[in-house]
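Below: the structure, in structure tokens.
With one protein chain removed, the remaining protein chains of the complex are shown where they sit.
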Amino acid sequence: MIIDKVLVKKIIQPRPLDSHKGTFGRVLLIGGNYPYGGAIIMAASACVNSGAGLVTVATHKDNITALHSRLPESMAFDMAEKDRLTEQIAAADVILIGPGLAEDDLARQTFDLLWQSITAQQILVIDGSALNLLAKRKSAGWPSEQIILTPHQKEWERLSGLAISKQTEEATQTALAAFPKGTVLVAKSHQTKLYQNSKVGKICVGGPYQATGGMGDTLAGMIAGFVAQFHLDRFDVTAAAVFLHSYIAEQLSKQAYVVLPTRISTEIARVMKEMSD
Amino acid sequence: MIIDKVLVKKIIQPRPLDSHKGTFGRVLLIGGNYPYGGAIIMAASACVNSGAGLVTVATHKDNITALHSRLPESMAFDMAEKDRLTEQIAAADVILIGPGLAEDDLARQTFDLLWQSITAQQILVIDGSALNLLAKRKSAGWPSEQIILTPHQKEWERLSGLAISKQTEEATQTALAAFPKGTVLVAKSHQTKLYQNSKVGKICVGGPYQATGGMGDTLAGMIAGFVAQFHLDRFDVTAAAVFLHSYIAEQLSKQAYVVLPTRISTEIARVMKEMSD
Amino acid sequence: MIIDKVLVKKIIQPRPLDSHKGTFGRVLLIGGNYPYGGAIIMAASACVNSGAGLVTVATHKDNITALHSRLPESMAFDMAEKDRLTEQIAAADVILIGPGLAEDDLARQTFDLLWQSITAQQILVIDGSALNLLAKRKSAGWPSEQIILTPHQKEWERLSGLAISKQTEEATQTALAAFPKGTVLVAKSHQTKLYQNSKVGKICVGGPYQATGGMGDTLAGMIAGFVAQFHLDRFDVTAAAVFLHSYIAEQLSKQAYVVLPTRISTEIARVMKEMSD
Partner (left out) sequence: MIIDKVLVKKIIQPRPLDSHKGTFGRVLLIGGNYPYGGAIIMAASACVNSGAGLVTVATHKDNITALHSRLPESMAFDMAEKDRLTEQIAAADVILIGPGLAEDDLARQTFDLLWQSITAQQILVIDGSALNLLAKRKSAGWPSEQIILTPHQKEWERLSGLAISKQTEEATQTALAAFPKGTVLVAKSHQTKLYQNSKVGKICVGGPYQATGGMGDTLAGMIAGFVAQFHLDRFDVTAAAVFLHSYIAEQLSKQAYVVLPTRISTEIARVMKEMSD
């Protein structure tokens, strides 16, 4: 199937009048470990601008000031604080782990703590270096049943065992069967595709102006923001976020040779409004 | 009564020519404790943009850099410095406590120090976690007679003992009688109302695009900025701030699915100008 | 005399083609001591935006990150580093001391070091708390002969001994005679005047939308930027900066009830261009 505006408009409906922050979900974002602090800042900006109700960031303690300088709308704490992290995991509707997480000891411990604490109905988006950590421990069972994976081709190779040159639609579908039923796979490439069970979706917007650092972090934050607030089919909601991300980039590219990830975030609310009318 | 532009225009009058910073009030904002640094940044931005004469922020020491990065217009000091805090409390015309204050030891000590130091004619705006701290010690008498409370429904439940489902206009009025005479209550919900003695005011602007983290912090900062500079009936001045906050959000929502709190702050001075003409 | 656009246009001439950073002066700004970090950020922004060639800031070490976040164009160092400060004083064409300097030990030591190091031909702008430090040691002789003072009324009272109610034009002129010949006095009030020897200049732009914290810091930074690059009569150059500061505020006030200092800085280069055409 082609993912297009028709689908997006089905997802982005006018908000209910009788609503409050909680209606639009509590999101916990985990990442921004040294030296990748910027990644989680971009993910959190995208998430807040997408309309998530409450956004909390677990990050390297040295990254909190930069995050708050750009985004006072999100809360932020030191991801090395295990008690607080455990508490915040419990309080979240959606958890995104990975943007700028790195793969050092702190990253591994954080990943492990999440793996032990998360429960079946919490939505888990796994991105960036968390996909590599996952690749190393894939055997260990899945605590959540609501998984969204957002690998680029190399990360998908590590995760699935499929070499990049062998990542055909069929092979990817077969490999995905090893993951929990219902897992949504966003297979990022210059022609991003979405997979879930037997479904495959294709994005026909976007282009090479998006090939710049941080683009994936922004996408991951949008996906988290979308699944937090739109309580509809998880494949469709993810697809709407992926579409919109590239759609905004395409619009901006009319006046920009390269589109910066942070520029996309500034347009999300405007384009969502357009889609909801 | 319906709070509308007519009231707002009565409050926002052209400034006197022979005036200086002091004319528009000294405001002290207390909050932004770990891990909620962003909250006081949003409150202070709203306060400065509303036209308060001088804005000083008492916050967690690690939050000062992020605050100054966004808002060099405000002064900022470590709220753990008791002597300086005592001094600044004495110097303020208006004190707002609560945005991101948290409820840890530092928060409690800060709240207690304020409670001991503030005097009857200083205006005190109590918001966020300070309302919870207040709920726990309600019996202790009120040092200020110029109180503004800005609870959302859950906070009002803790403060008044009224379960959310029982927060009718009548019940709220009855509960408010236990607070100092003249206390202004801003009962935030998707249909925010203002109460003072026997008066009730209703806001008919705003909507679900406001349901996002930080919206209340921004409102609290605007209220503090308004009472600092407009030396008129406290209910009316508070009402003008509450109206304008949602009015700006409504205007912005025509081009945004969700309206970020920091976006509201950038429009305050412009819309105040409109209203003053 | 009335200071108006005619004067400003005489000062702001097109830049010489064969020029480089040095042509437009090296400015050292000293201030932003705890808890007033924002003040020097605003002064430095105004100075850079006014077109000074090279701007260096001596500030509290904890303030450097916030400064660089907003203004990477300026260099910044810890004002407690005496050797570096001495070196930078020697290298500067213009020195501004005072915005957010405070009056603690560090402030006093910094002021004293400047007083010992500065030489007769370096231009010295004294603002804010440095005026209070100066008031306490007025007897000590003047190392620079190129002085610009920017007190508001209370600071002028401390400096001249004239009570605010007695600050008539005549009394101020008489008091100014106690300062080095040629000293330019910018006597800030809701009707700012400039004095030098027997000259008095008056600004007829500006208004109460400027009565907000940081306005004076921004003005001081503009003055420093102007005297650094325009090597003309010091009274006239200072007057041009004072005029432009209020002129920009007046333009912005058509769409803003209060004009933030940082907003003024964003317009300086544009309005200077207008004036130079």
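Which chain is which? They are A, B and C, in the order written, and residues in each are numbered from 1.
Quick note on the criterion: a residue touches a chain if its C-beta (ideal position, glycine included) is under 8 Å from a C-beta of that chain, and two chains touch if they have at least 3 such contacts.
Everything numeric in this text was worked out from a predicted model, so none of it was measured.
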Touching the absent chain when the full complex is considered, from C:Ala39, C:Ile64, C:Ile147 or C:Ala220: C:Ile64
Candidates C:Ala76, C:Leu96, C:Ile147 or C:Val227 - the one touching the absent chain: C:Ala76
Which residue of A:Ser19, A:Thr86, A:Gln109 or A:Thr262 touches the chain not shown here: A:Thr262
Where the missing chain touches chain A, by residue: 34-39, 41-42, 45, 62-63, 65-66, 69-70, 152, 189-190, 207-209, 211-215, 253-262
Absent-chain interface as seen on chain C, which is shown: 12, 15-21, 23-24, 48-56, 64-69, 71-78, 84, 269-270, 272-273, 276
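Convention: only the chains that are shown with their structure count from here on.
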Same-residue or different-residue interface between chain A and chain B, half as cut-off: different
Chain centre separation in whole Å, for chain B relative to chain A (CA means): 34
Multi-partner residues of chain C (each touching 2 or more other chains): 65, 69
